[in-house]
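One structure is given here, and the rest of the page talks about it.
Every protein chain except one is present and positioned as in the full complex.
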Amino acid sequence: MLGVPFDGGTSYRPGARFGPQAVRVASKLLRPYHPGLDTEPFTVQQVADAGDVACTPFNIESAVEAIERTTRSLQERVDRIVAVGGDHTIALPLLRAHAGRHGPVALVHFDAHLDTWDTYFDAPITHGTPFRRAREEGLLLDDHSIHVGIRGSLYARDDLPEDEGMGFRTIASADLDSLGIAGVADAVVARVGSAPLYVSIDIDVLDPAHAPGTGTPEAGGLTSRELLGILGRMGGTNLVGADVVEVSPPYDHAEITSIAAAHVVYELLALFAKSHSARESASTRRAVEAARLSSTQEAL
Amino acid sequence: MLGVPFDGGTSYRPGARFGPQAVRVASKLLRPYHPGLDTEPFTVQQVADAGDVACTPFNIESAVEAIERTTRSLQERVDRIVAVGGDHTIALPLLRAHAGRHGPVALVHFDAHLDTWDTYFDAPITHGTPFRRAREEGLLLDDHSIHVGIRGSLYARDDLPEDEGMGFRTIASADLDSLGIAGVADAVVARVGSAPLYVSIDIDVLDPAHAPGTGTPEAGGLTSRELLGILGRMGGTNLVGADVVEVSPPYDHAEITSIAAAHVVYELLALFAKSHSARESASTRRAVEAARLSSTQEAL
Amino acid sequence: MLGVPFDGGTSYRPGARFGPQAVRVASKLLRPYHPGLDTEPFTVQQVADAGDVACTPFNIESAVEAIERTTRSLQERVDRIVAVGGDHTIALPLLRAHAGRHGPVALVHFDAHLDTWDTYFDAPITHGTPFRRAREEGLLLDDHSIHVGIRGSLYARDDLPEDEGMGFRTIASADLDSLGIAGVADAVVARVGSAPLYVSIDIDVLDPAHAPGTGTPEAGGLTSRELLGILGRMGGTNLVGADVVEVSPPYDHAEITSIAAAHVVYELLALFAKSHSARESASTRRAVEAARLSSTQEAL
Amino acid sequence: MLGVPFDGGTSYRPGARFGPQAVRVASKLLRPYHPGLDTEPFTVQQVADAGDVACTPFNIESAVEAIERTTRSLQERVDRIVAVGGDHTIALPLLRAHAGRHGPVALVHFDAHLDTWDTYFDAPITHGTPFRRAREEGLLLDDHSIHVGIRGSLYARDDLPEDEGMGFRTIASADLDSLGIAGVADAVVARVGSAPLYVSIDIDVLDPAHAPGTGTPEAGGLTSRELLGILGRMGGTNLVGADVVEVSPPYDHAEITSIAAAHVVYELLALFAKSHSARESASTRRAVEAARLSSTQEAL
Amino acid sequence: MLGVPFDGGTSYRPGARFGPQAVRVASKLLRPYHPGLDTEPFTVQQVADAGDVACTPFNIESAVEAIERTTRSLQERVDRIVAVGGDHTIALPLLRAHAGRHGPVALVHFDAHLDTWDTYFDAPITHGTPFRRAREEGLLLDDHSIHVGIRGSLYARDDLPEDEGMGFRTIASADLDSLGIAGVADAVVARVGSAPLYVSIDIDVLDPAHAPGTGTPEAGGLTSRELLGILGRMGGTNLVGADVVEVSPPYDHAEITSIAAAHVVYELLALFAKSHSARESASTRRAVEAARLSSTQEAL
Partner (left out) sequence: MLGVPFDGGTSYRPGARFGPQAVRVASKLLRPYHPGLDTEPFTVQQVADAGDVACTPFNIESAVEAIERTTRSLQERVDRIVAVGGDHTIALPLLRAHAGRHGPVALVHFDAHLDTWDTYFDAPITHGTPFRRAREEGLLLDDHSIHVGIRGSLYARDDLPEDEGMGFRTIASADLDSLGIAGVADAVVARVGSAPLYVSIDIDVLDPAHAPGTGTPEAGGLTSRELLGILGRMGGTNLVGADVVEVSPPYDHAEITSIAAAHVVYELLALFAKSHSARESASTRRAVEAARLSSTQEAL
């Protein structure tokens, strides 16, 4: 786990710079065994806290460089990283580092917002633009990326078609009502296939009731049970990296947002553990996946 | 949009007088395009903030008169109004003004409570009585009105039959579990038909998790996704006016209640926009409606 | 109703000592008639507030003795008790008193956690151990007890099998997604049968969004509508006692946790009222139950 | 002690209707012996909680009548009353009842605001007008009344002279810096003399740092040490009644405002106790007073 | 009044971007007449809200340019400006604009911190550096500037001497205990003399009890009464511009910080009004000043 306490790319409510600190505190409630995925994430694999990236709060470009540099340097020593933000700007340097190691990746992006906008106040790199920049730089696999949880109003009628033109598919928040947790998870797994997978989770994918402590809350979101349920069904994927961003403690209450984020981080560590142990039994996984694929084709 | 900062009719937790101010601030996160209804509410129609009604906090009757007077005067200049409360008392003068213009209206009333009680502390007009008074004054269409989201304990065994005797039908909060969002929306649209429709939304129709900032919270409510989902399926109705009430900022946290309310207001503006543009294609709408009606008849 | 303001068995966030006070205040919003169970809990039966147990905050054993003593003494005067905690430690003396009167009881335990751990810091009686101790003391019926709402990580792979070896069954929080409210309720009622029933509700069975004011919040929980919905379908059971615990007001916001708890207490009082009036019509109940049992056998 | 949960006369932030409840809870920290005044307020005299006045939240006139009626009825049984509000409107019916019993009284009024305005939104009786009305009705002694803690901006240049014309004197909040606690207390005691004294304490006399939970906070106020220090030096007065108003719990944090108010109530009870036991030693008191008077004449 | 919603130069707790909005809301409690300075700030002069500077949250240099440009453009139309931040970074462009108009100015700087540090994370312009930069650019009068309220730990033993070398004098927060409000005010007025004066008020000059809603709180600060008391004694100065910065609403409670800031803004407007009307009676002022100077020379 790597903390990235940067929120200089935030357009509305700041405070995500204190996200890593809060998620660490909230992690005290995590226990060793994950019954859903039947794994012990801290035993199967070595889990370490790599501390926080030292990055300036005053300059987006410098911070982005520092984050990429620190991530690459950390990758020399560890297999896989869950970064805890910080605002969504940090996904860009993280994707640069991950694509540098694994080639272009499939992206599963949980968020209320597309984050594929172009510029805002002329700034090319902010928390609203990481995936457009990432795609322009060839860091993403066009046919394997997907947004989950999108909702609310958009800047323009073209936003969705443009986003689709960049190779993304979208499962809206409201789609949970028809597809259900399992249906969404199947669709996501089918979209990703066996590609190296990067999961980016903006905590505002949760409804403000579940995640008040965030910068750009949007009514009508997922429950924490839905988010954890989808992640818990992604055991067959080849997860190579992840981030959990936009936890803004000054707007949180009773730590409920950072607790949700800590549970999400734990779920990701369990997925790492699962795919770790799964490497020896890859053929099994492929069979399971095939079965899933056929069952989810109609779901979408 | 018209602010009505009056909460003198509140029986329990006050504070809704600051609702208009909070909803305005929370509206900063709204963007121009509504993908669900495929419309641009601020482009299709002119949307303006008419400011707040100047009304005394000290006298219910005077305030109610001022609200009706201001609404009627505003109606001379604008087509349709979304009022933001304020407590639910304000629905009475708003209904008086709307019935004055459109004749008796169908009422779709989202609330945890019936608000058709008679008197409380001898006061005939409070936030628990607007719809009994409105019905007594002939402002409502008996066979087209419906409560959505009712739950919790009642004053007496007769409350529900009495309410039904006034021409209301009720979809309880728990009915969401069996009917689903679409089922509830279909039932509502069927009930309303093509009558001029007034929608009154007490934010406490949401669960306290989604709307802590309100005066009479009741556990077991709707999620914001459910409320927005129902509204988003009411595109075929003839919406002529609406209010969103009982947002009490002193009890809110991280603006989540006022954000939910702002999104609800936006949904109502999109419904206005939709019916606005729909006037040219009324025949299409009628066909859709017919299809919906048949499919929802069994749902109820 | 009996207040038990003891939180000396809390391992993480304390404050449940103020639970009874907060639940009493939140009870002001309760009204006389329960439409779901069609009963008037305060009329059918006499409901009284027995005040708070006077128990030391400094010594678990003394407090546990005082709680048992007070409960037994109260049982001499009243038929049935709903205790409001305090932390979950209090369930042990309450079960001792109830088993002393009714013999071993069926336990329906709503909680995010199993609470059947052994010791923590060498302490045999804490808020994580009441049901292991109760079962060791023969207070529970092995084939009729069940946990509802369990989720999150566990201390060890053996926790669940060990718990099952103690005679418990488990409905996980995520099972709500597949079984639905009615399915869960049916399974619970079937498990309990006609045994004397004790219901123990840790408010952390709710998601932190619905119950931030608690000691050990766990993401992915029930909504308040789900919890109330399950309780509301348990009308056919032979409820002899209950507790609602772990409401920690210092972590609450806008009273939403204590309001949810007050509604849960009201639901339990309505169940008491229901089974009270039901004694005369026991045969009817048995027939209903038989029908339910067959329909729920496949659900589990 | 009498609770008066009425806040219908509030012009800005409401919530004082929950003041009595909050002050009662905060009173749990009070202990039997007052070292400063060397008295045991609960032993020297019988102290009872007379509960809350049942008054409508919807109509100022009715509420004011109910408060006066309840106070007069209570006065038949008890010697002296500390009322806990509620907003400052309640001072008028309380003064009516007290003047009814004792004749016109000296008023010591702790407040950030004069509360001698005339009307607001045409309402003659609100929380900004009680002392103008009281003086018009002849309830106050012209040469013995005084405001303490006044600060902030005023409606008009005439406010202060007009107020002085009504017989009031004013010690501004900033005067504490030059007079000191003892100097202010001496001036107050000198002004009051041996007249029957009514003390009315708007908790907003404290700085918002010390009393955030109030309706019309004004920067630059007293510290709680200053307020308690002044009260603690008023032992020689003939206190016949008092109120503590404008505690608005929804705006409070960690109960600091209601704790300050509870300590103020305790101080008033100790003053009652003191003057109670002092009746036997009245001559002593007169001597002390004489000494004080001479020393404070230069202070003003 | 000009809002400057920029907090991109914040090193610790952000959120001051919402300062202007919060101070505007808190200004609702301000009334027309200032009794201390015996002036009506909204009558003597025309007071207008110039809205917010449109500045990017993503780039300090661009934002600083936009702020200077907007201020200069505004100066063409209005006489004097009170800017409301925003973080302290904004003082630099404001001083550039003011020095551009009035030549180098005397600076009275209320703050817990010196804000004359050099760079932080290599950034030359942040909220910790505005006055070093301003002095380097020749915007300040060396012998007339002073810090008030400084306290807490420093980066290095040289900080204070270095600061003094830049022409500043310092009145520490603890000096209030010995000098008193009047003593500090006299010293400040003496230091400034008749030079054109710019007052920059970091709200963290107040103790965290009085201003919790700020970015870098430091225990041991001024009370709001002390700050208002000092400002209220600066009526004889030639105030040409001012800012009030570092109000961070996400950390505020019950608006107490923004209320304090609104009162400070009001005090500054009253000082403007005072010096406005004083221009006609300049000689009087000079006489007063002379008297004050002699009395304060020993105070420092």
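We just call them A, B, C, D and E in the order they show up, numbering each chain from 1.
Please note the rule applied: a residue touches a chain if its C-beta (ideal position, glycine included) is under 8 Å from a C-beta of that chain, and two chains touch if they have at least 3 such contacts.
Keep in mind the model is a prediction, meaning the values are calculated, not measured.
Touch with the chain omitted from the figure is made, among D:Q21, D:T71, D:S200 or D:S224, by D:S224. Annotation: of C:T43, C:T56 or C:S178, C:T56 touches the absent chain (contact as defined above). Listed for chain E, the residues touching the missing chain in the whole complex are 12, 151-157, 159-160, 173-174, 176-177, 207-210, 212-213, 216-221, 223, 251-253. Interface residues of chain C with the unshown chain, by the touch rule above, are 7-11, 13-15, 17-18, 56-60, 62, 120-123, 126, 250-251.
Listed for chain D, the residues touching the missing chain in the whole complex are 28-36, 38, 40, 180-182, 207, 209-210, 223-225, 228-229, 232, 253-256, 259-260, 263-264, 266.
Here, only the chains that are shown with their structure count from here on.
Any chain touching chain B that also touches chain E appears here: A, D.
Counted by C-beta pairs in contact, the busier of A-C and B-D is A-C.
In this assembly, C is the chain whose CA centroid lies farthest from the centroid of chain E. Once the centre of each chain is set as its mean CA position, chain B and chain D turn out to be 43 Å apart. Remark: chain D and chain E have CA centroids separated by 37 Å (rounded to whole angstrom). Inter-chain centre distance (chain C to chain D, centres taken as mean C-alpha positions): 46 Å.
Shown for chain D are the residues that touch two or more other chains, namely 251.
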